[in-house]
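Have a look at the structure below before the remarks.
As you look at this complex, bear in mind that one protein chain is not there, while each of the others sits in place.
== subunit A ==
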Amino acid sequence: MTPPQRQRRSPAPEPPPQPAQEGEGKVRNPERMYVVAGPDGERAELDLVTLIVARAADPPPSASPEQAALLRLCAAPLSVAELSAYLHLPFSAMGVLLTEMLTAELVQARAPIVRKARSDRSLLEAVMNGLQRL
């Protein structure tokens, strides 16, 4: 039996347009990166694996219920993805909630490690060592 045949592609500068979607009409590509200003004015992006840590053990009285819930969850570092799962909020809603909380300095964000044109070999080696211990 012969398997079906695929054709290789090469990197494209522009992704192909999204397929049309029924119902609402026009398709919008959800912007998934939330840019927030850090304490030093530096811009940070939220990723699914950005680690969030509460700055104080107890939520301030001014915290909204969802802020209080989030602060309790991230007494120890927790990724945005895990917070999203525990709070049952989609990633896009997490971005809004966390942007507010970062601005109010209720939480701290620890930036993710991202793929670069030139990968960090020591990082890859650390991951391999970690996997070996599984």
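In the analysis below, a contact is a pair of C-beta atoms (placed from the backbone, for glycine too) under 8 Å apart; a residue touches a chain by one contact, two chains touch by 3 or more; residues count from 1.
The criterion applied here is as follows: contacts and distances are computed from a predicted model.
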**Fill in**
UniProt lists the protein of the undisplayed chain, choosing from "Phenylacetate-CoA oxygenase subunit PaaJ", "Phosphoribosylformylglycinamidine synthase subunit PurS", "Amino acid ABC transporter permease" or "ATP/GTP-binding protein", as "ATP/GTP-binding protein"
**Item:** Missing-chain contacts mapped onto subunit A
**Value:** 1-12, 15-16, 18-19, 21, 24, 28-33, 47-51, 53, 64-66, 68-69, 72-73, 76-79, 81-82, 84-93, 95-97, 110-115, 117-121, 123-132, 134
